[in-house]
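Left out: one protein chain. Kept in place: all the others.
When the chains are written out, they are named A and B in that same order, and each has its own residue count from 1.
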Amino acid sequence: MDLELMINSFPKLLSAAVITLKLLSVSLIIGLFIGLFFAILRLNKNIFINKFAYGYSYVFRGTPLLVQIFIIYFGLGQIEYLRSTVLWVILKEPYWCAIIAFALNTGAYTSEILRSAFQTIKPGIIEAGNSLGLKKNVIFYKIQIPIAIRQSLPAYGNEIILMMKGTSLASTVTLMDLTGVAKYIISTTFKPIEVFIVAGGIYLFMTFIIHNIIKFLEKKYSFN
Amino acid sequence: MNIFKKTIFSVLLSLLVIGNVNADKIKIGTEGAYPPWNSKNEAGKLIGFEVELAWSLCRYMGKQCTIVEQDWDGMIPALIMRKFDAIMAGMSITAERQKAISFSQGYADEVASLAVMKGSNLEGLDTPAGINLTKPNAAAKKALKTLTSALAGKTVCVQTATIHQNFLDSGDVGSVNVRTYKTQDEVNLDLASGRCDAALAAAVAFSDYAEKSGKPVVLTGPTFSGGAFGNGVGVGIRKDDTELLKAFNKAIDKARKNGDISRIATKWFGFDASM
Partner (left out) sequence: MELLAFGDTGWGDELFYATLMTIAVSITAMFIGFLFAVIFTPLKLSKNKFLNFVANSYTTIIRGVPELLVIYLFFFGGTGAVMFVASIFGYNEYIEINAFITGAFAIGIISGAYSTEVFRGAIQSIDKGQFEAANVLGLNKFGKFFKIILPQTLRLAIPNLSNVWQITLKDTSLISVTGLVEIMRQSYIAAGSTRDPLFFYSFAAVLYLLLTFVSMKLINKLEVKYSRGY
């Protein structure tokens, strides 16, 4: 066990972990809005809107994240027309391509989580809102959304952790996140076990923190 | 539990391929994605300078060879894991790699160069035609200075775990924004799409890409050899495989004497890149 390598690579891996966290948080925030948007679309009575939202979530959950990143980064980068538009400023950067892919992906899973949370809200609560004379909008924003969010916490916590693992795919499009740096160190030192322990350890630590934050939020906002 | 264990194990075992200890058959690993050194034709068959050279060397060694494809970043571990017995994949002989595996004598020179798209402001740098970094002379040092200021803050793309990446990371050209990719193809794609200001790889890799894709890729700056770029390309062999190493070295000597290496090199590179 090469302890020296583990100690030497720790700071490099730690600063790469910061990039992972940045990718994670930006993707989650954008993804949350996308998810909320599509969840609402899914609840819509219009069959076309409904199916469209279902289609989006089916495609992004049914294909590997790797394919999604590759299409956005390499596929879109190939289109000459795109390269001459303003969009290229964003698509040129691997960072934004990764964020777009991650956000769309987590958006799909989030929309499913939120949709199922909305659908399990007891109708009685909405009726109560109606009988209080509240407008439909108000019921939606002040009653349904908060309840749905509280209901989704366990499943969404899981999604956050899955997304954190997903950010490791940023390493396939040149971004030097935690996994990217780990892969680099492994392929130059041929000491996979030591690097895995350190990099894996950092991921587990982040998972641990996120898991506990979610547990805390669950307790704080529980209905008991 | 014992019967259970044995069942699981025999199932696994039956799916494994037990190593072939026949010394007259060897497998040679190559990337298949680094033309003109090694690549694949339309039918998916492995072709290239090293593929042809491999057949020639195997004839001299009197061994039956199969050529196997392997991703670049898993090349050395695959050799160590006995997926194949030798590496012929445009792999330069460097001190770092020699820590993990042995190399035969070099059979060809890989001369590296920067490439940019036509019209880039990095075109036509004022540098000598070629510099050697093992013992850099004054001209070489001056060239490095020119490059450092030209490349400052620019994005240069390279294939991961290559001598090219080592060079950029070494600081010899100052601090450059290095982007690493899994294959040379990806490097070429991003160079052509404008995501990279420049790219660094074997000069022939770029000329091959320019020719096949028709994209206006031009070489710029000096050609590099020596130093971080290693001492030529050799056959990678497991450290404990001393017999095979001897066999390859003998075969390379014969192939060189008979002019085979020069002939095959000229065919694929357009010039004699043999060592």
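The rule is short, and it goes like this: contacts are C-beta pairs under 8 Å (C-beta built on N, C-alpha and C of every residue); 3 or more make two chains touch, one makes a residue touch a chain.
Bear in mind that the values here come from a model prediction, so they are computed numbers and not experimental data.
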item: Candidate in contact with the missing chain, chosen from B:A33, B:A54 or B:V116; value: B:A33
item: Among B:S120, B:T183 or B:N249, residue touching the chain not depicted; value: B:T183
item: Candidate in contact with the missing chain, chosen from A:V59, A:V138 or A:I213; value: A:V59
item: Contact footprint on subunit A, counting only the chain that is left out; value: 58-59, 61-68, 70-71, 74-79, 161, 165-169, 171, 179, 182-183, 186-187, 190, 192-193, 196, 199-200, 203-204, 207
item: Contact set of subunit B toward the excluded chain (per top definition); value: 5-6, 8-9, 12-13, 15-20, 33, 40, 42-44, 69-71, 73-74, 77-78, 80-83, 183, 185-186, 189, 213
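One rule holds for everything that comes next: only the chains that are shown with their structure count from here on.
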item: Geometric centre distance via CA averages, subunit B-subunit A, whole Å; value: 37
item: Touch list for subunit A against partner subunit B, complex; value: 74, 77-78, 83, 88, 92, 94, 172, 174, 183-184, 187-188, 190
item: In the complex, subunit B residues that touch subunit A; value: 73, 76-77, 80, 96, 100, 157, 160-161, 179-182, 186, 189-190, 193-195
